[in-house]
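The structure appears below as structure tokens.
Only one protein chain is missing; all other protein chains are in place.
Lettered A, B, C and D in written order, each chain numbered from 1.
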Amino acid sequence: MSLLTALWVVPLAGAVACALSGRAARWTSLAFSLAALALSAAALRPVLASSGAGLALAGGAPGAFGVSYALAADGLSLSLVGLTAFLNLICVAASWDLDVSAGYWACFQALACALCGVFLARDLFLFYIFWEATLIPMFFIIGLWGSDNRRRAALKFFIFTFAGSIFMLLALIAVVVLHQRATGEWTWNLAALRGTDLGPAAPWIFLGLLVGFGVKVPMVPLHTWLPDAHTEAPAAGSVMLAGVMLKMGVYGILRVALPLAPTVAAAWMPLLTLLAAISAVYGALCAMAQTDLKRLVAYSSIAHLGFCLLGVFSGTAQGLAGAALLMINHGITTGALFLLVGFLYERAHKRGLSDFGGLAERAPRLAFFFGFSIMASIGLPGLNGFVGEFLCLSGIWQSSLPIFAVLGVIGVTLAAVYALPAYQAVFWAPEGPGSVSAKVRDLGARESGILWTLCALMLWIGLAPQPWLAALAPSLRGLVR
Amino acid sequence: MTPAQVPIVAWLLFLAPISAILFGFFILRPLKPEWTHWPILLSCAVVAVASVALAARVYADGSFDLNFYRWAAVGDWGVDFGLRIDGPCVAVLTMVALVGSLIHVYAASYMKGDPGFSRFFLVFHLFFLAMIGLLTANNYVQMYLFWELVGLASYLLIGFWYQKESARKAALKAFLTNRVGDFGFLLALLLILTTFRVAQFHIIYLKVLVLASGGHTPEFLPLIGGLLIWAACAKSAQFPLYFWLPDAMEGPTPTSALMHAATMVTAGVFLLIRSWPLIAAVPGLPTAVAAIGAFTALASAVIAGTRKDLKRILAYSTVSHLGLMMLALGLGQIGVAVFHLIVHGFFKAALFLCAGNVGHAIHQPTANVDEVGGWRKALPWTYACFLLAALSLAGVFPFGGFFSKDAIVDAALSRGGLFAAAGLLVSIGSAFYIFRMLFLTFHGSRPEQKGLSAHPHEAGFGFVAPIVLLAVGSAFAGLLRPLIERLVDGGLHGLPVSVGGVALQMNLPGSAMIPGFEWRALLIGTAMAAIGAGAAYALTMIDAGWDWRWRVSSPRLVRVFDTDFGWKTLIGWIADGVTGLGNFAGRVLDKKWWDGAIESTGSAALGAGGLLSDASRGRLNEALWWMAAGAALLLAAGGLR
Amino acid sequence: MTLWAVVIAGAAAVVFAAAMLWSRSLYNGAVCLLVVLLQTALIYVLRGAPLLGLLQVMIYAGAVMVLTVITIMASGGASAAERFADFALPRGLAALGVAAVAAEIALTLAGAPPRAAAVAAPGLTAAFGGDLFHSYALATEAVTLLMFLAALAVLPDKEPS
Amino acid sequence: MNAAVWATAGALFALGLAAVVLRRQMLAMLLGVELMVAAADLALVHGACRFSDPEALAAVAVILAVAAAEAVVGLSLILKVLRSGRGLDAGDLTELRG
Partner (left out) sequence: MNPLMYPLAPQAALAAGVFGALGLGLLVRPKPVWGCVLAALAPLAALAALRVVPPGYWPPLVDVDAKSLGWQFVIYAGALPLAFCAPGDDVETALFLGATLGMGLLAVAGNLLMLFVGLEFMSLPAYLLVARSGEGPRGRRLEAAVKYFFAGALAGALFLFGMALYYAETGRLGPGAAALGTLGRAGVSLMAAAALFKIGAVPLHWWLPDVYEAAAPEVTGFLSTSMKAAATLFLVRVIQIAPDPMFGAILPWLGAGTALFGALLALRQERLQRLLAYSSLSHAGLLILGVGAWARLGGDPRALAALLLYLGAYALMSNGAFAFLAATGLETRSQLRGYAARSAGASAAFAVLLFALGGVPPTGGFLAKLLVFWQALRAGLAGPTALAAVASVVSLGYYLGMVRDMYFDAPQDTAVPRTVRAPSLVLLTCAIGVVLLGVAPLLRGLVGGLWP
């Protein structure tokens, strides 16, 4: 069993084991999460050593319909796999005390398996299977363990994403067909398909790919599923949803959409960058209006991912490195924020800004961690949020119109405008009528331990991003225009 | 100090505060919160000694650079963090260290008994660390990092008593305004990195110098300069982004003293000093800086004269003096600007601490002009120090302020025109508002005082000692002139760098020597001070009721001054506009229109399904009719073609 | 001559089919259909497939129509609200039918001896008979099994368990 | 000759179709079906004789048998519906709808 195969088989085995292990599912999921994290670290080491050249596993000979089991991993993929494994471990630790059925743990392991699969697959058929397979566990996580109107949110989440990705499927098929027409061989291998001349259908194909990945990122016009899905998902579910699943979209654009249709991508670049810049500002604006903490963090994710896209579409070395790093940073920062909101919800079953007040005295540790994460989220330099956004903005400045960078910086400024009033309303303002602050007790040792690791990571990436950039940059070299 | 010890001392500047904060946070805060200030005071002492030692080193052997580690390098540019200890840095650093330590001592007693005592000291010292980091940064990115950390510390300290609604609003206003300023700084950073491919100051100076000598300037330089000025205006509370400073007085007095008088607000000026070669290379910018400085100084001097709250008066006074520093910079007098920055640090800190004492006497965070009066005898030490600092501020001859402020006024006079007028008016105005404050607080009994129950008494040694030291310092600050002259102008600024064999002694362009002592400056300075003081005496001691009578008689005038000539209302509109836009985008555009549209497609599908299922009434004949029709259609399609 | 016979037979068939469609009483309809089937059988014979005409008469007209009439009788369809008053076949229609048959007989006899059969290839009927059991053997076997299965239709429903 | 037969077959087919679609009683519809099959047979026989192709005649014979089987099934189903108390009218059979 090669290492790359193990990376997604171990979580799958974990899922099955958790499902079968009934009450001890927690421990099984912990064991398998640790194993997965160790594996991803083991996989990352050689890649780092060989300055990111990456190791490829050319799977078996192409099976039926030109489909082949091909996995490969370079700096970018493995960092995201690492992020998945790490956040999965965080989720297991965070939901340790929840009284949930074995299915809960199984779903998270299955989700981790599918996500690792997406980041490792180099065969488009395999990629698509893993891409859609992520929806099923998430559907059940939101649906079974979400909060009050979880039923509608779960359905909306699944259908919205499925609608996007079915058009992506048509685009992928079109590419395979055109490739066969040009070269006469049926193949779904990404590397082989890169060079196909897409002819007149190229804009449609790129649009299909963009819609499929855009829904997942989410780019602004296709984002309305995110606030509902996040608000209804359980704490750990939101962490995985925001931490990793949104990055599938960006990864898809980076790995599949841009290489497959480079000419159309170059032609549409100003429009795409405008959309990304709009996402950055629009997300922040909408966040200002939210009265529900989780929706606010959800909209902030839209803004952050807007920056990520700015970096991706800039096509410069800095922009791409910034996007890759921002994907990881956003995973950690927003993961921490969702955990904190989740802990709040666990204690008081309320998420509104006006439901709390004066928590700084009642739960000082919660206040400290929330403040720390908020600062990282709005991009305070010295913490990880700033590094990613700064690189993305400098990337977009070099490659295209200055207006986009200015919009981006406006987005950075607006971040503080929505984040701090919310922090003040929950922690500093005195308790209003009908506030449930009395029920909130401070974080326990386990919860603080989790958040200390996340805060330490935020500080480390913020102060010394160079080792991370060294891992990511080489694999992006191929994508620089 | 041997050359080997220099780096250690430099790093000590950082290690001491960091270890004090960590020790305090992890050990003292949970165990013994009331002892948190001891390690911090120790670190203040260490930093003070270290900065003085470094000042001596630089004074003797010139500035030096210390590289630490590579922060980030992608594609063709890289950013490395490191320290840069040179003339201006050391001068300001020493002032910050000394004034800061004294204020820390003052705070130890001022904040005793406050429930958030340990939180206050940790954040207070975090600010101290950030200020040190900002001053010693050797590149723009590192400076931006500490620049934002200072902003965060000011947010936490202004909002220290977060139970108070006004404190929360003021903290938010301060942070957001700084973020608006940082909008410019971040954009400037992007420009700098993309244009110069590097962030270190001296390399950028070099590139600008080489380009300037070549006759052309990089295309984005004016924009970079403008954006840096915008950022400096936000941090140093200059027009148009000054309005957060008066509200920042909500914080405890030590913070007002340290941050909003002596150190943080000078960061903006320091940024301009650091990037002066870039700004000077662009023809129009220096005059713009001067214009902003002059206008802000004049406007805030006038408003200061009308404020009732003691700390608000001093806040506007700080804005005015920062305007003067900007004016000095604009006129090319970098040395004078640094000198005034240092002297101002001393006397403004003293004034704030005196105001703190007054407030403490009546057990309120701050005092209002109507609540105090005739306390000359009750608070003798505070009165003496206040008088000394006031004289220095007004620029009366022997005191420190004269040498720095009047040097600026003198430079303005030699420049002539509007700047000259502004300079004169500002010196009159500053003398007026400081003496008005003096008389209203310490002299003459005020008829309105009757109802006041408090009988003020002098505070303990912990309060008075720092104030005395500061007042004495501000009095004799004038003597530091030659020292600063040598540090700032004596060519110690640049690194001995050789470009193509030519040893370039990088000197700050346009930093003329500090003008020597002249009788003309003496006469004009004292005259203006006298006019101001006389007017104050007349309007507060002789015609006692003037100060509150005009408020009653012309409320419209009061509103004009309260809203800073309408500027605050404008800012209010802008803020409401942004939040309104946010609400519109969040609730209406996103939730109702856009999300509604997408969900309506779902309900449309359901509707269509319902329509179709009602249509199929299950009748056999209809089914057969449809079949026949279908067959006929196919027949037509097949047969005809 | 046979042409005229075919035309008349065709016309009669169409008229009676129209009558069947129009007739309110099912019984009338059934009888009209019987007549139509006979006419078509006649056309088969005229066109040169006498065996098929015989088959038509035997299977179709005979078995099927009888079954249908019995079902109509059983279902009381005849007494359903009738479009025409009396029970009997409308006299005009009956007269027309008799006239048509008379004309056909006259034309076939007046024409040449029944060489109409010659229009088709000689021995067609024989070949047709042979084919039924050689090349179309599978079809015939299948149809017989189909008949057998169709017979299951009449079995009563199983009593609800 | 050709036109005559085809005219008849067409007319019969059309009338049969009309009977199936328009009539309310199920039995009448059944008659219509029988009529349509007869029309088709007529056309086939005419074609067979024109091409003098014995196979087509065999086909018609098979079709006759199938039509008979169909009639049996149809009649028995209609009778069962009748006996289950739903009457002969196709318009009443609307319990399954939507």
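One rule holds for everything that comes next: a contact is a pair of C-beta atoms (placed from the backbone, for glycine too) under 8 Å apart; a residue touches a chain by one contact, two chains touch by 3 or more.
Given the structure is predicted, the values throughout are model-derived calculations rather than measurements.
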Shown chains touched by the chain that is not drawn here: A, B, C, D
Sole contact to the chain not displayed, among B:7, B:284, B:482 or B:609: B:609
Identified contact with the non-displayed chain, of A:125, A:251 or A:372: A:125
Residues from subunit C at the interface with the omitted partner, ascending: 135-139, 142-143, 145-146, 149-150, 152-153, 155, 157-158, 160-161
Contact footprint on subunit D, counting only the chain that is left out: 6, 9, 13, 16-17, 20, 26, 29-30, 33, 36-37, 39-41, 43-44, 46-48, 50-51, 53, 55-56, 59, 62-63, 66, 69-70, 73-74, 77-78, 80-81, 84-86, 90, 93, 95-98
Subunit A residues touching the omitted chain (full complex): 1-2, 5, 9, 57, 59-65, 67-71, 125-126, 128-129, 131-133, 135-136, 139-140, 143-144, 150-151, 154-155, 158-159, 162-163, 166-167, 169-170, 173-174, 176-177, 201, 204
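Definition applied: only the chains that are shown with their structure count from here on.
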More contacts between chains, B-D or A-B: A-B
Between subunit A and subunit B, centroid-to-centroid distance (C-alpha), Å: 38
Centre-to-centre distance between subunit D and subunit B (centres being mean Cα positions), rounded to whole Å: 97
Chain centre separation (subunit C, subunit D; CA means) in Å: 11
Shared-contact residues (touching 2 or more other chains) in subunit A: none
Interface hub residues of subunit D, defined as touching at least two other chains: 22
Chain-to-chain touches, reported pairwise for every pair that qualifies: A-B, B-D, C-D
Subunit A to subunit B touching residues, read off their complex: 156, 159-160, 221, 224, 282, 285-290, 299, 316-318, 321-322, 358, 360, 375, 380-382, 386-387, 390-391, 393-394, 397-398, 405-406, 409-410, 412-414, 416-418, 420-421, 424, 427-430, 463-466, 469, 473, 480
Subunit A-touching residues of subunit B, taken from the complex the two chains share: 69-77, 141, 144-145, 148-149, 152, 155, 159, 162-163, 165, 168, 171-172, 175-176, 179-180, 182-183, 186-187, 189-191, 193-194, 578-579, 581-587, 589-590, 594-595, 598-599, 602
Touching residues (chain side subunit C, partner subunit D) in the complex: 3, 6-7, 9-11, 13-14, 17-18, 20-21, 26, 29-30, 33, 36-37, 40, 43-44, 47-49, 51-52, 55-56, 59-60, 63-64, 67-68, 71-72, 74-75, 77, 80, 119-121, 124-125, 127-128, 130-132, 135-136, 139-140, 143-144, 146-147, 149-151, 153-154, 157
